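Have a look at the structure that comes next, please.
Note that one protein chain is taken out, while the other chains of the complex remain in position.
Right, subunit A next:
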Amino acid sequence: MNAVLSIARKEFADGLRNRWLLAISLLFAVLAVGIAWLGAAAAGQVGFTSIPSTIASLASLATFLMPLIALLLAYDSIVGEDEGGTLLLLLTYPLARWQMLLGKFIGHGGILALATVLGFGSAALAIAALVPDIQLSLLLWAFGRFMASSILLGLVFIALAYALSSLAREKSSAAGLALGLWFAFVLVFDLGLLAILVVSQGQLSGDLLPWLLLANPTDIFRLLNVAGFEAAGSVSGLMQLGSDLPHGSGLLWACLLAWSAISLSLAFYLFHRREV
């Protein structure tokens, strides 16, 4: 266990040293505050509107950002060490491969979680302090759920980044794979679903489609954060499919957790198979 913590500690220290933590936290805080106050500008309104619409906008943003940041943070974890010669060295140490990967996961996950809490948390504090008559319990619940699901989404993509990094022979190809993965989940998947909807013209079983959303962790994340806010009218487009799913948010949490577990298992498997 000591070895795992030593690896985690180094990755975390790296995140502090190269200003990743600072940069991500600041980015999140600025974006969150900006969205909270200017999100309704298009509707001719400036100022804080409501918690549901703020969270919905934040979730749309985090759907793009969180996977991208997680992939950037972790894409070179394995292949980078290989290129530097340290992977070969580490594998001769009294340290199993799973320990090495778990240590990295804890370290990277720690950086991402802390940045999320610092960044979005400070935005929540700003809203609590500056908006009069805010419903504190709702704010806490909505932001807590948003931050927890953001972290989980980040962990999924950190683990997927390890899987790619274990496959790639060069750092540049790992970066390319990561970018491809991001496109696939964040952009292509939803377009594909829409295409299926349009082409099938309702022929396709309407019961099946909502379940397909669960095959994409970024969609699960968005569903989680708009659930319960349907009344606010901020749920639109593909996300409306999600309201057809049974069991509400419990299922969604379980799915997101399953996604992180499966991604991490895949990373363990691929890293274990990698030859040095």
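Throughout what follows, contacts are C-beta pairs under 8 Å (C-beta built on N, C-alpha and C of every residue); 3 or more make two chains touch, one makes a residue touch a chain; residues count from 1.
The working rule: contacts and distances are computed from a predicted model.
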item: UniProt protein name of the chain not shown, from "Multisubunit potassium/proton antiporter, PhaC subunit", "Acyl carrier protein", "Cu-processing system ATP-binding protein" or "ABC-2 type transporter transmembrane domain-containing protein"; value: "Cu-processing system ATP-binding protein"
item: Listed residues A:30, A:88, A:215 or A:261, member touching the removed chain; value: A:88
item: Subunit A, residues in touch with the chain not shown (by the definition above); value: 2-3, 6-7, 9-10, 14, 17-18, 84-86, 88-96, 276
